[in-house]
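A short write-up of the structure that comes next.
Omission of a single protein chain aside, the complex is shown with its protein chains in their original locations.
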């Protein structure tokens, strides 16, 4: 008889700096200012974003690990940091058809992991925009 | 055919400073000291409290937002910060009939949001009393 | 008619410093380096670990508390801090038969609370290894 | 005989979010990329900036204060936050003739305080660009 | 020939929670509200204070230490934490004749160390009242 391996959760944090402007083409200027406030300033602004990816899985009985951090870091670097770090989010293909709010950014990052990262189960993605604001997404 | 909007969670943090004394009228002095320790010191003490409100809802397809932060901040300022910031919790109506522990403070704040804030679903309220202690409440 | 007491959650944080080396006897040196990277360096390294224990229970109608923090702290000090603080994890009986990864450390701490702490319900244990890495376990 | 009032130092922290692009018109593109790296990306990026202003003065024997925080906050809000928060630094008059590095931003903020804030002695200004980078300026 | 031991600086942080009310008996109520704002609320409020003591001295060639942390911690616990933790500052003898602003609290703590701690040179004392406010004193 075997005992199922315990399931543990691993949270890993990444940092990037980017700029964005919240502006919706379907709205006129007055409505944009009303909805987005100072986040609608015409030349944009920026943030230091922190992304926390939470994954889980059985703790391997031999290695004692949920997943190989090297694999997770390589994926995050190639697919997330290279794409978003020191970029203007509004200029990226992901945000041609949607406003680069941190809600949408969080969902985009979740989808990238969901589609391409299979070394552990994806629990959720959390993005901190400032020390006051954070967003989480999970399916 | 329409696709349901994804549900995202937004956490927003607020800060206030207040004092309290943990003391239960139903107990004698010795029992109060035993239960509350130094939190029972007669003249009270205080904390920098951090409140994190977590709300959720469908991400609006046009604005890309779960809810309008201006509305959330205005509610929190009027109903929470104005009431608790730089106050002695023991002197407030909320704590006439219950001890102002951070458990009870957290539940009070949850109830204020539950009753009056309807711009998004209320997930939970978290109150950090110090860097070592935090409390969460959800129904 | 009585109303059930609300259930609140309490998170309490503890800190300790320890060293470990990630090395699996079932693997040869090359495989160990591949799996654990620099965490396999022969003389070990160390971390400042932060443990957050989350417990929950009905908020006592008289005391306004989920559980007595003095009891929780005494348990954590005797069973966790005394055992792990300023220690080399590899030399402890808990890690004779398993690698002292933070996944396994987190599960060990959970089991110690599960077995011996009964003053409130154990929700989960979280261990932060660095500012970038955290692990959580719950049954 | 009077005793001189003790001199204390007060540090006050403010936060704003802004975007910038590091690019020097006197250099060609290759040289700009070499000097500024990814900070030279054409569409800019951004940060959550933290400004700490350190001022000092005799502690008033009656009020027990170095200076009136209301006055300091009003000055910082009007002269610093209103100017820089949610802005693209490159578009501001301060950075028409100089690159909006955080070194230059720090010196600009120092000069604004030096010129207009006289309620206490200005010790230094510190700007944190990320959790890894900080800059300080004092004359 | 001997080489002078290098001088290093050691900063040690302590935490306590206390309440205070800023109120000056020499002022009438209107003037008190004007000077202290919400810090003058009649029943007081409170903070989690962080004290950082910075001391320095030659690094002992044998032990490699500036001073024995056990001695420093014992002094801070007996003379600072026991006195201020979970107290109402206004009720303490130190603040009978002066307002318990954090400036005055910082100077008091400095004087306690200056008078009684001789195991290393006292450089300065820093008190953080909130994440936004800090005070420093040195002679």
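By letter and in written order, the chains are A, B, C, D and E; residue numbering begins at 1 in each of them.
Convention: contacts are C-beta pairs under 8 Å (C-beta built on N, C-alpha and C of every residue); 3 or more make two chains touch, one makes a residue touch a chain.
These numbers come from a predicted model, not from an experiment.
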Shown chains touched by the missing chain? C, D, E
Please pick, from E:18, E:39 or E:66, the residue that touches the omitted chain in the full complex. E:66
Which residue among D:42, D:116 or D:131 touches the omitted chain? D:131
Touching the left-out chain: which of E:12, E:43, E:79 or E:121? E:12
Need a quick check: the contact residues on chain E for the chain that isn't drawn. 6-13, 59, 62-66, 68-70
Considering the whole complex, not just the chains shown, which residues of chain D touch the missing one? 22, 24, 26-27, 35-37, 98-101, 103-104, 106-107, 131-137, 139
Contacts of chain C with the missing chain: which residues? 15, 17-20, 38-39, 41, 43-48, 85-88, 90-91, 130-131
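Note that in this section only the chains that are shown with their structure count from here on.
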Taking touch as defined above, what minimum step count separates chain C and chain D? 2
Suppose each chain is reduced to the average of its Cα coordinates; what separation in Å results between chain C and chain E? 33
Centroid of chain A to centroid of chain C, CA atoms only: how many Å? 27
Which parts of chain D, given as residue numbers and ranges, touch two or more other chains? none
